[in-house]
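The complex is shown incomplete by one protein chain, all other protein chains being positioned as in the whole.
The block that comes next holds subunit A.
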Amino acid sequence: MNFIQVIKGEVMNIITSERFEELMIIVIIILLIAILIVSILYLLKISSIIDEGKKNDIYEGIVDAYLNDIETCTIKIEQVAINFIESPHFRDPLFRELMTKELINTHHYLTGLIKNRLQTFYFSSGLVNDSYLKLKSNDWHLQCKGINEFSEMDAISYYDDILSLRFNKNSQVRLQAVLSLIKLKGKNAYKDVSNFDYNVNRWAIANVIELIKDLPDNQIFDYNLMLNSNNDAVKIIGISLIEHFKLKTYEDELNTLKSDSVSSTMLKLQY
């Protein structure tokens, strides 16, 4: 109580004294400095957005030209990669980032020889090293980006590196790793992705189900293994896939499972 009274007395002294004015002026100056800092940050942000926009406009044209060279099968892909590395913009991370992004987009929608040429370019141009650096970064966001780039470009040689992130402490990295492992090895990734003891949310389950639905026919998972898994999330994925593909051979197992062990987990998935 005495302490509070002392504080109160001190503050009262400040208010009634000349020092009050000084104190208030200091508060106002601090606020004005804060305004100045925020204004400078705002202007810097705006100018960086404008710069990035201008750079993007220039780079988009150059990236398109490289993609055109890759898709034109008469030019050796190694030569396109050398031209790319020797380009004056190669040192700019923004340029390489844009090239990787466009490479992935194109790779996603194409098949056959051009798809292979895109992959070869990704490896021989050194863009794969950027993805690797992202994968090895401490930032979970970059790790996810790196994993995604590897899986989109079918970089199966980095399977083990992605596998090492399978039990990462960040749930987004874990999910990205699982999705990439399945994408890279299909049903052969089952043993690597089905053993886990942490809780999985609906979002992760939905992502895995949608990915497996899109796998080629020869990569279909062994549903018996999934239905007999010790993990409820794996069972749910199995059930959802069987229902999606309308596989009548599993009807009995499905009915038994729905009525007992998984039913509590299935209930958890209801809203």
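For the reader, a short list of remarks on this structure follows.
Basically, a residue touches a chain if its C-beta (ideal position, glycine included) is under 8 Å from a C-beta of that chain, and two chains touch if they have at least 3 such contacts; residues count from 1.
We take it that contacts and distances are computed from a predicted model.
Per the UniProt record, the chain missing from the shown structure is "Glycosyltransferase 2-like domain-containing protein", taken from the list "50S ribosome-binding GTPase", "Glycosyltransferase 2-like domain-containing protein", "Maltose/maltodextrin transport system permease protein MalG" or "NADH-quinone oxidoreductase subunit N".
When the whole complex is considered, the residue among A:F167, A:W203 or A:F245 that touches the unshown chain is A:W203. Remark: the omitted chain is touched by one listed residue; of A:T100, A:Q176 or A:S194 this is A:Q176.
In the complete assembly, the contact with the undisplayed chain comes from A:K145, out of A:R96, A:R117 or A:K145.
Touching the omitted chain from subunit A are residues 8, 11-12, 15-16, 20-21, 24, 27-28, 31-32, 34-35, 38-39, 41-42, 45-46, 49-50, 141, 144-145, 148, 172, 176, 199-203, 205-207, 209-210, 213, 240, 243-244, 269, 271.
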